[in-house]
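Here the complex is missing a single protein chain, while all its other protein chains stay put.
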Amino acid sequence: MLAIISLTTLGLALGLALGLASRLLRVEQADGLTAEIEAMLPGSQCGQCGYPGCGPAAAALAEGKAPVTLCPPGGRDLVQQLAARLGVEADLSGVEDSMPMLATVNESLCIGCTKCFRVCPTDAVVGAPKQIHNVLREACTGCGKCVDVCPTMAVAMVPMPVTLQSWTWHKPLAVA
Amino acid sequence: MKMLESPMIRRLMVRWGVHPDARKQATARRGIETLPLPELLHVPMLQHSGAPAKPVVTVGQRVLKGELIGARQGNISAPVHAPTSGTVVSIGEYPAPHPSGLPVLTVSIEADGEDRWLEVEAVDDPFALAPSEIAEKVAAAGVVGMGGAAFPSSVKIALGQRSEVHTLLVNGSECEPYLSCDDRLMRERADEIVEGIRIVLHAVGARQALCGIEDNKPEAIAAMRAAAAPFDAVRVVALPTRYPMGSDRQLIRVLTGQEVPSDGRSADIGVLVHNVGTLYAIQQAVRHGRPLVSRVVTVAGGALSAPYNLEVPLGTPARHVVEHCGGLREAPARLLMGGPMMGMQLPSLDSPVIKGSSGILALGADELPKDRPSPCIRCGQCVGACPMNLMPFDMAAHIRIGELDEAHGLKDCISCGSCSYVCPAHIPLSHYFDYAKGELTARERGKLRQESIRKLTSARSERLEREAREKAEAAARRKAERERAKAAAETAP
Partner (left out) sequence: MMRPTHAPHAHAGATVSRTMLLVMLALVPATLFGFWLNGWPAVLLWTVTVASAVVAEFFSLRMAGREAGPALADGSAALTGWLLALSLPAWAPWWTGVLGSVFAVVVVKQAFGGLGQNLFNPAMAARVMLLIAFPVELTTWVQPAPWSSGQALSLSQAFALTFLGEMPVSFDALSSATTLGHVKTELTRGIPVGEALAAHPASLGAGLLGMHGGSLGETAAVLIAMGGLAMVALRIISWHIPLAMLAGVALPALLLNAHDPARYLDAASHLLSGGLMLGAFFIATDPVTSPGTPRGQLIFGFGCGLLTWLIRTYGGYPEAVAFAVLLMNSFTPVIDRYVRPRVYGHARARAPEGGAS
């Protein structure tokens, strides 16, 4: 009898404590998080994630409805940042291989239609009507929108070239 | 300070580092010889840390030895000069003497065999020059740190001029195995080095110079002492032999007892460190007006027929150097530029000698570590060896699982390789650290890129808004005009 009473009391007390804790220590899910995540995203509104822009994508991330790997232009770094901010495990297996990409214009195919630079979210394509277009390496996010609109398939995505300045040591192989 | 002078105390103070097998006997016996000119030289525009030089010659142009072929760009950069007289045959990409083998902008010169110098301006009394003039001459001569880091020397001198430098430390420790180019330079050209020391003392206004030489080079110590004897300000100090004594921060601690703050430079504690080879180059530049166009290189290794110390024109392909030394005895298991502790693997013998190349090593398989990495047993050998007092095993464990931010002290790591050298589990610790450093830099770059892209995006949306607004305004204006015209037409009749 004594055992039943003491265990019941214990259970009730602990249940109460848990309930209070979940109320008092609840993780904030306010708009602040959405804004913070939006600031982390590239902001080029390219739509590759399937959301209409970076704002809605940030909202989905904040609510936990979207995976942290959703943003191709953000690359591996962004995945890690998002995972750290949201406190989730990042599955980098699919992201690891996607190198930062860059749009290039094949000059022999370009007809100077200006479709690509009208669609570019960062004004990375320069040129004028009836002239060959060019891509500014520093400004291109690799979103690939220009590839979709090019009527002559003159735009292609290529991996960003490694230079002597950007080269880094590979990660050592894991211990056998 | 006086107490620190005692060799005993110094030896006790040095509790870090490792004792690699020096293997210098064979090379240190060889006096400096001049390498015969190669037919074709490939002179990279990036032989220093900082921004690459910009070519100022054209293909087909004839150049004289010492003529400017690449101008410095930006604050931290160094000019490049023609290492011999001849014709520029190409300006383009050529594999860099770098483990990646990636291309670097290179000026290739066909030698005409005359090796004719440009008219250079010699100075009778370098000590009559103003400090700023000395810095300018050093900058114009393209002198960079010859110990390996290849930091532009004029930038260092200018930094010294801006801060209160009281002591110049002269790095003659040459702690890397095999290498003896500095040893031979000190033995054979001590007077020039001492004059270089005095020129830098004059340029930065320092009171004294301490020249530290490891005690496994008694001949170099004697030669430098003899050359420095007439000058009170220059003293030669024998150092215990311990790797990495030649690292700036370690040399400073042993010679002055002080430490450079983690986020600072040596000038912050009133010292400046220059390598003996650099001081020789500075002397040549200031006294004789000769730009840096050649350097002494130790050529050694088990795969090589005979070791040499050679004065090599910059841009000479390693193949030409090796052939002069009697060629290869066997296929080398690894080609290195620099020493075995910190040297870089060369992609091929076509790589050219550059300003920072202290050695070309063709190592046989028996000279290289063979064991495969096994799990860390946390023995702490790396902790004892680290000259920066880091905990390499802990850092590597974090990096291995991707926690780069948890690898405490990554910024302080000097990549000396002492940890990897002693690790009984053969874990490539310093490789992990360089990987992590590269990754963090890349992240930083990515962040900057992200920010600039965000700016571009908002600029674009502003532009689109403005254009839309202007269009709407223009339409409204046209409409109003049309209506006014219509109204006028209606009222006219």
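For clarity, chains are labelled A and B in written order, and residue numbers in each chain start from 1.
By definition in this document, a contact is a pair of C-beta atoms (placed from the backbone, for glycine too) under 8 Å apart; a residue touches a chain by one contact, two chains touch by 3 or more.
Here the structure is a predicted model, which is why all the values come from computation and not from measurement.
Check B:79, B:177 or B:356 against the missing chain and you find that the one touching it is B:177. Of the candidate positions B:345, B:441 or B:461, contact with the unshown chain belongs to B:345. Per the touch definition above, the residue from B:199, B:318, B:363 or B:456 contacting the chain not shown is B:363. Contact with the chain that does not appear here is found for just one residue of B:53, B:155, B:221 or B:390, B:390. By the touch criterion stated above, the residues of subunit B touching the omitted chain are 18, 20-21, 99-101, 177, 249, 253, 259-262, 264, 334, 336, 340-345, 347, 361, 363, 367-369, 371-372, 374-381, 383-384, 387-391, 393-394, 405-412, 415, 417, 420-426, 428, 430-431, 434.
The definition used in the following text is that only the chains that are shown with their structure count from here on.
On the side of subunit B, the complex with subunit A involves touching residues 46, 96, 98, 100, 102-104, 372-375, 400, 402, 425, 427-428, 431-432, 434-435, 437-439, 441-443, 445-447, 449-450, 452-454, 456-460, 463. On the subunit A side of its complex with subunit B, the touching residues are 42-45, 74-75, 77, 80, 120-124, 138-139, 141, 162-164, 166-176.
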